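Input: one structure, supplied below.
In this view, the complex is presented without one of its protein chains, the others remaining in place.
As written, the chain order gives the labels A and B, with residue 1 at the start of each chain.
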Amino acid sequence: MTPYNPFNRNFGSGTRTKAVRPDMKWHELTRAGNIYEPGNANTYETGDWRSIRPVWNKERCIHCLFCWRYCPDASVIAKDGKFETFDYKHCKGCGICAKVCPVNAIDMVPEDEIEKVKEANKDEN
Amino acid sequence: MKTKVALTGNEAVAQAMKQINPDVVAAYPITPQTEIVQIFSSFVANGEVDTEFVAVESEHSAMSAAIGAAAGGARAMTATSSQGLALMFEVVYIAASLRLPIVFPVVNRALSGPINIHCDHSDAMGLRDSGVIQLFSENAQEAYDNMIQAVRIAEHPDVRLPVMVNMDGFITSHAMDVLEVIDDETVKNFVGTYVPEDYLLDAQNPISMGNFDMYDFYFEHKRQQVEAMKAAKEVIKEVGKEFAKISGREYGLIESYKLDDADVALVVLNSAAGTAKGVADELRAKGIKAGVLKPRVYRPFPQEEIREALKGVKAVAVLDRAETFSTCGGPMFADIRNTLYDLKNDIKVVNYIYGLGGRDLRLEHVQQVFEDLENIRKTGRVDETVKYLGLRE
Partner (left out) sequence: MATLKELSKVEERFVGGHRLCAGCGHGITVRMILNAAEGSNVVVGCATGCLEVASTIYPYTAWKCSFIHNAFENAGATISGVEAAYKALKKKGKVNGDFKFIAFGGDGGTYDIGLQSLSGAMERGHNIVYVCLDNEAYMNTGIQRSSATPTGADTTTSPAGKVIPGKQQPRKDLTAIMAAHNIPYVAQTAINNWQDVHKKAKKALEVEGPAFINVLSPCPRGWRYNTPDIVEITKLAVETRFWPLFEVENGKWKLNYKPKKYVPIEEFLKPQGRFRHLFKPGNEHLIKAIQEEVDSRWLALLERCGETPELPPR
């Protein structure tokens, strides 16, 4: 008989937290379900929710950071007060950043097109 | 140093709270608990305690604020009765699941409806499955002693659970009694300072509490609570022994009264145990081997101790001051019968529901129960398993 496995739900594609793994027994888990690693949700990847992805156009960007301000998923990474990159591990592809960008420096590109481009590039190599 | 004083149960509990000097008390008035809140408020107003008193707008908020305070790392308390406890129901479970050592006296009163202000145990029994530790007190002395021990039990690292300290509404809460109080310094040293492990107000180590637990972890966390309850049994006994050193009064999980050679026994909580013991004495004088078992701890349920205490008895009557409406008897009856089942020695166990809504339990009632038990013992026959005491029928 295969052992009963209650972990039939998506645990996310990210790495598990060090403290807690889904196969732990009751006495190994943190007491009361407390979580001791602040912000460890960033090890849980929500990037695979996305069907379209924001693509940054460096030339057009004026670094106003509206995109940073309005991203619900903290997936616009700013550095030294300037746009740096997207966090594609967490970006859900909502399209808000592209919409608030005053200079249209963000394009929303379907993920399957990105895949096609990747495939094409692979063929060339 | 010990001093004999005359206090009501409520005053005794308030006195214990003053000596414990908790960081936060959040409470709301309700008869018959009201005096506790009032007296404690005056301690706060007169600077006799260091407590932050949160005069909440409901009992739901009382327990919610106590949860917030305890999660913050404070020693937190509340107090209530009846409807107040019912209103708290939801959050009492949460306090237990968050493993917060909140101590809270409950002055037992019947639940509405119809509305009634007098004693029974329907309030406490409604929360017997909530995961809190439940201590019961026969009189003001025990209520006072239980409060002080409750702090140590609740905060023990193997336990970390809320403790509900019960005493009978009016009968204990409002009756003047002579008891021995311990001096402030001794109590202070006994309860010690609370050292929280998981708490919010740690700037270096932020923590998330009360998280969303799905089917992949919830079950395990519930199992942890069971373990804490198991550990509580040992801890309660240890604390009881230590308490004896400062008070001369030792407490265990149960009190066995003349059970060693008893043929017939009565099991009863809180103040009615006093009446029962008196009747047992009378019967003993007449040659009837009567005894009384008073569980001091109802949750966790002291199954082994009770089994051991009752194993030689022929017939047992469980007195319940609450209905379950299962039509099969009261809550404690089910527990006791279950406990004796494994002995396989055919102890007859019957149930009496008594005292609902403050109906008096008279000596005659208890005498009647023992008489019934004697008949059962002699004939080996039980006519009726569940009966009512003092009901007009």
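Here is the rule we use: a contact is a pair of C-beta atoms (placed from the backbone, for glycine too) under 8 Å apart; a residue touches a chain by one contact, two chains touch by 3 or more.
Quantities reported herein were computed from a predicted structural model and do not represent experimental measurements.
Asks: From the list B:A69, B:L85 or B:M332, which touches the chain that is not on show?
Replies: Only one listed residue reaches the unshown chain, and that is B:A69.
Asks: So which of B:T34, B:T186 or B:S208 would be touching the chain we can't see?
Replies: That would be B:S208, which touches the missing chain.
Asks: Tell me, which residues in subunit B touch the chain that this view leaves out?
Replies: Touching the chain left out of view, subunit B contributes residues 23-24, 26, 50-52, 54-58, 60-62, 64-74, 76, 90-91, 94, 200-204, 206-214, 217.
Asks: For subunit A, which residues reach the chain that was dropped from this view?
Replies: Counting over the whole complex, subunit A touches the hidden chain at residues 12, 14, 17, 19-20, 30, 33, 35, 37-46, 49-50, 63-66, 68-75, 78, 80-82, 87, 89-96, 98-100, 108.
Convention: only the chains that are shown with their structure count from here on.
Asks: If you average the CA atoms of subunit A and of subunit B, how many Å lie between those two points?
Replies: Going by mean C-alpha positions, subunit A sits 51 Å from subunit B.
Asks: Subunit A touches which residues of subunit B in the complex?
Replies: Residues of subunit B touching subunit A: 97-99, 160, 198, 205-211, 213-221, 223-224, 227.
Asks: Write out the stretch or stretches of subunit A touching subunit B in their complex.
Replies: 6-7, 9, 22, 24-27, 29, 31-36, 38
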